[in-house]
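Sharing a structure with you now.
Just one protein chain is left out here, and the rest sit where they should.
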Amino acid sequence: MRNFTDRDWRGTTALTLFAAAAAMPTQALAAWEPTKTVEFIVPAGTGGGADQMARIIQGIIAKNKLMKEPMVVVNKAGGAGAEGFLDVKESKGDPHKIIITLSNLFTTPLATNTPFNWRDLTPVQMMALDNFVLWVNAETPYKTPTEYLAAVKAGGGKFKMGGTGSKQEDQIITVAIEKQTGAKFIYISYRGGGEVAVQLVGKHVDSTVNNPIEAVAQWRAGSLRPLCVFDAKRMPYKTKITKTMSWYDIPPCKDTGLDVEYLMLRGIFMPGGVTEEHKQYYVDLLKKVRETPDWKSFLEQGAFNQTTLTGKEYEAWVAREEARHILLMREAGFLAK
Amino acid sequence: MEEINALLQGFGVALSPLNLLLMFVGVVLGIIIGVLPGLGGANGVAILLPLTFSMAQQPGGTTSAIILLSCIYWGALFGGAITSILFNIPGEPWSVATTFDGHPLAQLGRAGSALTAAFTSSFIGALIAVIMITFLSPVVAGFALRFGPPEFFSVYLLTFCAFVGMSGGNAAKTIASMMIGFALAAVGLDSVTGTLRLTFGFTSLLKGFDFLIAVIGLFGIGEILETLEEGLAFKGASARINFKVVLETWKELPRYWATSLRSAAVGCFMGIVPGGATPASFMSYGLARRLSKDGNDFGSGKVEGVVAPETAAHAAGTSALLPMITLGVPGSPTAAVLLGGLLIWGLQPGPLLFVEKPDFVWGLIASMYLGNIAGLIVVLTCVPLFAAILRIPFSIIAPVIIVICAIGAYTVHNSMFDVYLMVAFGVLGYAFKKLGYPLAPLVLALVLGDRAEENFRNAIKGSQGDLLVFFSNGLVGGLTSLALLLLFWPFIRAGWRMVLGKS
Partner (left out) sequence: MESEQQHSAASVRAVEIGVAVVIFLFGALVVFDSYRLGARWGDDGPQAGYFPFYVGLFICASGAAIFVRALRNTAFAAESFVSREELKKILTVLVPTIVYVSVIGYLGFYVASTLYIAYFMWHLGKYAWFKIAPVSIGVSVAFFLIFEIWFSVPLPKGPLEAALGLN
């Protein structure tokens, strides 16, 4: 249970990519294509991580003319994204609609009892996984998670963890840390990741689990200090961000004795009931997107985990993640009554 | 001075013919976006963001891209006032307070004056904010860092107290109206606990009541229904319209210098914090009403009542870009999208941006000056044109307005339910207005309700239940005290007089 990320999918990645590449030439002939504007639903507000990724995908498609029909991004953020998911659920069989998901694909229905499930959708492509890093203010003396968590325990529940939203990924990680170490946090929820990072700089909270892209500017300015990343292995980016450190230099939390792993899905889904042909079109389209240099530099900037999955492997991964979220949220007492 | 040199270089970057063209294009697009309710600045910028993507790849292209996008933003700030004044329909959230006196002015046949006052004040607010950004950014940038949940709550409390304190009329109806606003604000997801409130299982209610939809209905549709009762024409349609009205209004404006300065200060403060342009406009209107000698006549068509919210909104909207550039904290939804744009173009907003990309930052700041001048020229030359819209026969313009309202209500969340809601709010607005329920407290409560509650609860959570957190340091203590002072001012003043009278 402590080991939150399933491992076995990593081995299958290469195989999947190979399979997808092999399937390409035959698909090129019979291919279905969109006949009208494609709606790209973002179940989150404008300016957030999912929104940014959606708009960069849209931008790459438009710039490289990868699709004949236009693509529009539509934000449906209401009810922690439930609005967007319900919209796609109701558009059964519509091949002109895709949605980008984050962890709220799992957390929203569990926390609010909103009637949808990822099985109402058709998984198309995992674009990347978003990392989480444990950050503290650079003026504090803590250099490792162990030191910090010891201080939290000694502090008697007065330490504050800041995060985005409530009963969502940031709070889930916080509860996982609490379960693992016995430390106790006061969790303070904010509206956006950038805001959370600045609250840490202003010392209104004691630590955060911001995504790399949300906190990198403050890190480079010397205001924040990363303690560890909630992934099994180091981030692969070795370009120096500060004078002395690159993303690669941040140790995995597990290696420092904090056995918590969490990665957030950045994946594309379609409504349920679409044909294999429809789905294949978007798989191919997104493959072309992923091959552009723009996409690669975007991944590096956000220090994303570059795992991509499609087809059965993707479905299996999503199913496992769902089971894990149910478990995590039940333990944390986040399930809706 | 170092800043002057940097700024001059910035002007050099921004003044290329291409950038000037983009500036005008951006301003015009922004005005259109600002005029159409629902299609806000944030949407407009987000929609055009992918277009700038390839633009940013050329050398110097990021500056051109941000100039285009920020000019859309300035244009939207200007444009929001137009429909507020002409038809009582705020095109943007921050122009709600502009309707309070702007629309009565139009009904008196002074639409041209109201528009001129609104545009000019917007420009002055922006100018003061940009000057502050130019010279004081290192000093004020860190100010936002001092704002945690208790401080934010005290800012919202201050806005509320500044505005509400002394509204006349029936107390029970004022309280009902305000509380209905708070209740509607609570509908949807409670951000502190992540549970759904007051949705009763209806999926349409998940996203809560957007205040723009309520306002379009209550003010816009309600207004049309009321107009119908009296005949099929807008009041004030017969006004004389020519360019002279601009000059005449300019002669009047210097009289309100105190209100302008105060509103600009309020706006800059709210922009840097960042507390938002909408609360800034309400706070500034409320303060002007209390402090001006014509305060009691506010709401009946006072130019000063247009100057106050417009100056503050534009000052706040402009200075909101400072925390965005220096801290990466968006001060408004539009700034949030711009922020995303910077990231996509490979720029990192944050403390180092000023040091690493001075060309970009100073080019942006220079474009704030130039973009606002461009905006002012465009909107002022169009004042007679805008005012002439009122002359279009009612039976043509009324359905077009309702269509625009419907589109506006739809585009806020891409939801048909919101369009039905808008009509319902229209009927409610009509009934409330005729029965003497004030609408402003409802709208203000709807704007500030959930933000204020969220910060209050986060503050209490952080202090583990200790209410003294709202007096825990000089800043929050000062803000809270000021708010309470404003709230109880009528009583304090009355008490003071009693003491003096007796002794």
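For this structure, a couple of remarks:
The letters A and B name the chains in turn, as written, and every chain counts its residues from 1.
One rule holds for everything that comes next: contacts are C-beta pairs under 8 Å (C-beta built on N, C-alpha and C of every residue); 3 or more make two chains touch, one makes a residue touch a chain.
Computed from a predicted structure; not experimentally measured.
From the options B:Ile131, B:Leu225, B:Leu352 or B:Ile373, the residue with contact to the unseen chain in the full assembly is B:Leu225.
Which of B:Gly26, B:Gly44 or B:Gly148 touches the hidden chain is settled by the complete complex: it is B:Gly44. For the chain missing from the display, the contacting residue among B:Gln57, B:Thr193 or B:Ser300 is B:Thr193, taking the whole complex into account.
Within the whole complex, the absent chain has one touching residue among B:Ala183, B:Ala265, B:Leu352 or B:Leu482, and that is B:Ala183.
By the touch definition given at the top, subunit A reaches the unshown chain through residues 36-37, 39, 70, 72, 74, 186. Panel shows subunit B; residues 32-33, 36, 39, 43-44, 47, 170, 172-173, 175-176, 179-180, 182-183, 186, 190, 192-193, 195, 197-198, 200, 221, 224-225, 228-229, 232, 393-396, 398-400, 402-403, 406-407, 410-411, 414, 416, 419-420, 422-423, 427, 430-432, 434-435, 453, 456-457, 460-461, 464-465 of it touch the chain omitted from the view.
The rule is short, and it goes like this: only the chains that are shown with their structure count from here on.
Contact residues of subunit B toward subunit A in the complex are 42-43, 46-47, 49-51, 53-54, 144-149, 188-196, 199, 203, 206-208, 323, 327-330, 333, 336-337, 339-340, 343-344, 346, 348-353, 413-415, 458, 461-462, 464.
Subunit A meets subunit B in the complex at residues 45-48, 51-52, 55-56, 58-60, 62-63, 72-80, 82-83, 86, 111-115, 158, 160, 165-168, 171, 186, 188-192, 194-195, 197-199, 201-202, 204, 213, 216-218, 220-221, 223, 294, 297-298, 301, 334, 336.
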